[in-house]
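Here the complex is missing one protein chain, while the rest keep their positions.
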Amino acid sequence: MADKWNITLRVYRQKENEAPHFDDFKMEVNPHEYVLDAVERAWAFHDRSICFRHACHHSTCGACGMRVNGVEKLTCITLIRDVTHDGAALKVEPLRNFQVVSDLAVDMTPFYRKMEAVEARAVLPVTEAEIETPPSSWDADDALHLRLSDCIECGLCISACPVAATTPEYLGPAPLAAAQDQGLKRKPELLSVVDCEDGVWRCHSAFECTAVCPSFVDPGRRIMNLRTQVVGMRLRKLFGKA
Amino acid sequence: MHNTRNQPSARRFLSWFNPIGRQTGSWAFILNRITALGLTLYLFLHLIILGRLAQGPHAYDSFLLLTENPFIKLGELAVVAAAILHGLNGIRIVLTSFGVGVTRQKQLFYGFMAIAAVTILFFATRMYMG
Partner (left out) sequence: MSKPHVIIVGAGFTGVATAHDLALRGCDVTVVERGDLCNGTSGRTHGLLHSGGRYSVKDQESAIECIDENIILRRIVPQVIEPNGGLFLALNESDLAYAEQFIDSCQECHIPLEELKPSQVLKMEPNINPKVLVAFLIPDGTFDPLRLALAFAGTAKHNGAKFRTFTEVQSLLLDGNGNVTGIKVLNRASCQTEELRADVVINAAGAWSGQIAAMAGLDAPVKPTPGIMVAYEQRFVQRALNRLNVPGDGDIILPQRRMVVVGTSSYEAENVDYIPVTDDQVKLMLDRGSELIPGIRSVKPRGIYMAARPLVGGGSGRSMARTFKCYDHKDSHNVDGLVTITGGKATTLRAMAEKTADVACAKLGITTLCVTKETPLLSYRQYYMIPN
């Protein structure tokens, strides 16, 4: 386990009123560590001016999303050995479709605003969670138990989405998935939020969100299901059964 | 946050077509964008050509001779190909929108593209050999 790799960490740098560029840090890393560890190391031992966001280091807070070699990753769970090799480079850039605060840190405000607009659930009953191996039957107590939702609001899906790149008004994968999670039957007031130009119909089925989601949310599938729900609601309205 | 990173720019527009780091779904998306732009452009050309009808049969006939030019023929094939690709991709999106094949959307895309390739080949042979 204790092998050492020499890699070149290429870090996207951008300070206020300065042109963006990359800084290279030649460093020795343990390939079994995570990309976030390499970035933290670069900050601790090479350049104290690097800004990046991170908190939980185990994929529950969603703060450390970056583009690693061009692909959106939650850096705290991305092993160095899976994205580069000994003697090679490792490029880290901030998420796309967000304002850069500094270097690798982006401003999540518009995204959190949209999550709030769809009243995304932070906790939900365990019996409603889509876990891979649910127990054969939930006992009576389980209905009372809550768990934190799968979506960790990391913004990777927004960064990967080709439609989000075209307009900042688009609600985006995670907020639409959060609306689907609650269901339009349970929350009919969400219909007007998602059934609009910048809502569920803007998606172009690229499924990049599902490809990069680190948290099993599968926003692509949920958006498609939300469309079915919206059509169902509209039909019911048309026939006066709303 | 005074930076130009998220301002509209040609570079940002080009990034719509950047496939680096992306997977199948984005290829489909990029293909759809390019074919859509191509078909829109063609629509305007088409209207201009139709306008020639108003200038009498002679102008129109001499224009029609141009279609024997191999480059124009290639362009016509491109229009046919774009229409097929865009149409089939559209059907794919309609299907997934109604929950059909969502979990197998990549295979669905490859399937439709295979159909597109066969159809384009069919039209190509008809145009060049028929």
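Chains here go by letter, A and B, matching the order in which they are written, and residues are numbered from 1 within each.
Just so we're on the same page, contacts are C-beta pairs under 8 Å (C-beta built on N, C-alpha and C of every residue); 3 or more make two chains touch, one makes a residue touch a chain.
In this text, all values refer to a predicted model and were calculated from it rather than measured experimentally.
For the chain excluded from display, the touched partners among the shown chains of the whole complex are A. Of the candidate positions A:57, A:81 or A:187, contact with the unshown chain belongs to A:57. Residues 1-2, 15-17, 30, 33-34, 37, 40-41, 43-45, 49, 51-63, 76-77, 101-102, 105, 108-109, 112-113, 115-116, 122-123, 126, 131-133, 135, 139, 141-142, 145-150, 152, 215-216 are the ones on subunit A that touch the missing chain.
As a convention for this text, only the chains that are shown with their structure count from here on.
Note on chain placement: the centre of subunit A and the centre of subunit B lie 32 Å apart, centres being C-alpha means.
If you check the complex, the residues on subunit A that touch subunit B are 14, 16-17, 20, 67, 69-71, 96-101, 107, 160, 162-163, 165-166, 168, 204-208, 211, 220-221, 224-225, 227-228, 231.
Against subunit A, in their complex, subunit B makes its touches with residues 1-3, 5-6, 12, 15-16, 20-26, 28-30, 32, 92-93, 96-99, 102-103, 105-106.
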